[in-house]
Structure formats: structure tokens, C-alpha cells
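A single protein chain has been omitted; all remaining protein chains appear in their positions.
Our next item is chain A:
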């Protein structure tokens, strides 16, 4: 049967709600106002007139950027949790997948933190609230990835992802990076297959978005690996195999030795060629990372063009993350009185 006909029975309320949330995303005009701010209090005053409302009303002056960051994040978390609680399957599962990426980030954050000898109760509040789970608290016990698997992750949804990188080696920074990327790779592939199984418009939208995410990771892993002890064989194992680059592009990427070769690989893909061509490291140029973000925003905005699909939920979370990054960027620029680069945020609407 046509899934569009029955979509609204289970998910209509949440989609409506989400589209309401989406219309609260800051517009270009808001950003133009924000970048004129002289102090963080100005910023607060303007944000009060947007959908954020009184979210900073109970914070004593003087404001700090980290308070703003916490509050921005808190608002997103409340919205996502609200939707998760009201969601029915398969949307509930879909939203859980969104949360898994935050769980991975938290695991990695805690491991790196403990590696640097920070006490766990100091690190736990820094975790993203969307990705907390009870077992996180025991993570400081794990000093090998086997321990990590056996003691902490074995009964969490992340368990299947870590299976590929279990070893008895002690955790060091290199290892943590490998674990992070392997986790992410397995997660992306799993999410990709999940969306593909859902089919319909969800698959159309999400596969494009996840494929882009996978490709971005492949590019960035390659670029970051230059000059490290990561071998090419190991590197190729970290590439998520669900993007547009798979399989031939990944093979080429695996053989790259410097930035220009990566760029040459991107030449074969018109959408990425453009990103590489327009980026640069000279002052005034946009970085490749920003270019990727811009392309992501473009993709996510496109997701809202289709109705009766879950892609909008993913897109909303991503856009909101981008918005938080934008506001924080502007806030930092304002706070540090460093206005030269204040307008290198990435406008959404």
C-alpha cells in the first residue's frame, strides 16, 4: 500500500510539530541583526524576539558563551526528547539512530578524557544529553577495547558497532581515533541500511544525506591521516561503505598521499568537485569544512521538500546543530571582540 496514505495515522502529529519547530529556525535577517550585537546581552535581547524566547531570562548577567551554548543545546534536547517520547515505531527507531551518533561522541569524549587523567564526574556533565546512557559512568575502567566492549558497551545499542575493532591493545590516542571512526563507519552503514529498508521517500532523502555524511568522513579521514602513522590498509578500513564514493572512489582515496591527490579523486564527482574548487586556506577563502557544512545545509533544506517521510527529523536536528554552531560562532566573535570573521557563519534560510 502507499505508505503516504497511512503516514499521518502514526506520525502526522510529530511531523506537524516538527515543521512548526523548523519554522523557528533563524532566518538570514536574524543573523544580520545578531552580527550587529556589541555585547552578549545584545545577543540575548535579540534572541528573545525569536523562537528561543526567554531561554536566557533566568541567567544572571554577565552572560558567558558556554551558558548560551548549554541553553541552546538544552532547547534542542527538550524538543528531540519530546518527539522521541511521542514517537511510534518505526519513527522511534529512526530517532534512536539519530541519538546513537551522540552516544558514540560521548564514549569517545569520556575515553579521551580519562586518558588525560580527568576524573569521570568532571567529564560526565560535558556529555551531550542526547547520548547519555547509564553504562557511560563505568567507562573509566576500560583501558583496552576488549574491556570497553565487555564491561560497558555490551548491552547498549553500540555493541554491534564496536565488534569490528576489538583488540587487547591498550587504548591510546591513535586507538581511540580508530575506535571512533570504526564505530562511526558501522553506525553509518547500519543507519543507511535501516533507512533503505524503510523505503519510500524516507529512503530517498536519508540515503542521500547519509551517503554525503559517509563521503565527507572518508575525505576528512584521508586528509587528516597524512603525516600520521596510520597505514593505508588501516585507513581504507575506516571508510564507511555507503556513500557515493563506494566502491571505486574509496579505492582511489585509499591510495592518496597528499591533498592534491584527494582533490583529484573529488574531480570525478561533480558535487564534491565544486566544494573542493571553491575552498582554500588563504584568508578570505572558505575552508573545506565550511564548504561541507554548506552543502549539508543545502541537502537538509531539500529534505523538507518532501512530505510523509522521516528525513525531516534528521534534517531538523542537523540544521539545529548548525544553527547552534552559528550562534556560538557569533557569540564567540562578540565576546572576544574579534569581529573580522563574524560573518563566516553558515546561513540556513
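Please note the rule applied: contacts are C-beta pairs under 8 Å (C-beta built on N, C-alpha and C of every residue); 3 or more make two chains touch, one makes a residue touch a chain; residues count from 1.
Here is the rule we use: contacts and distances are computed from a predicted model.
Enquirer: UniProt names the one chain left off this complex as which of "Auxin-responsive protein", "Proteasome 20S subunit alpha 8", "Phosphatidylinositol-3,5-bisphosphate 3-phosphatase MTMR2" or "V-type proton ATPase subunit a"?
Expert: Listed in its UniProt record, the absent chain's protein name reads "V-type proton ATPase subunit a".
Enquirer: Any idea which of A:57, A:85 or A:340 touches the chain not displayed?
Expert: In the full complex, the listed residue that touches the missing chain is A:57.
Enquirer: Using the touch definition from the top, which of A:115, A:137 or A:328 touches the missing chain?
Expert: Considering the complete complex, A:137 is the one touching the chain left out.
Enquirer: Which of A:4, A:74, A:155 or A:257 touches the chain that is not shown?
Expert: A:155
Enquirer: Tell me where the left-out chain touches chain A, residue by residue.
Expert: 33, 36-38, 41-42, 45-46, 48-49, 57-61, 119-121, 124, 134-141, 147, 150-152, 154-155
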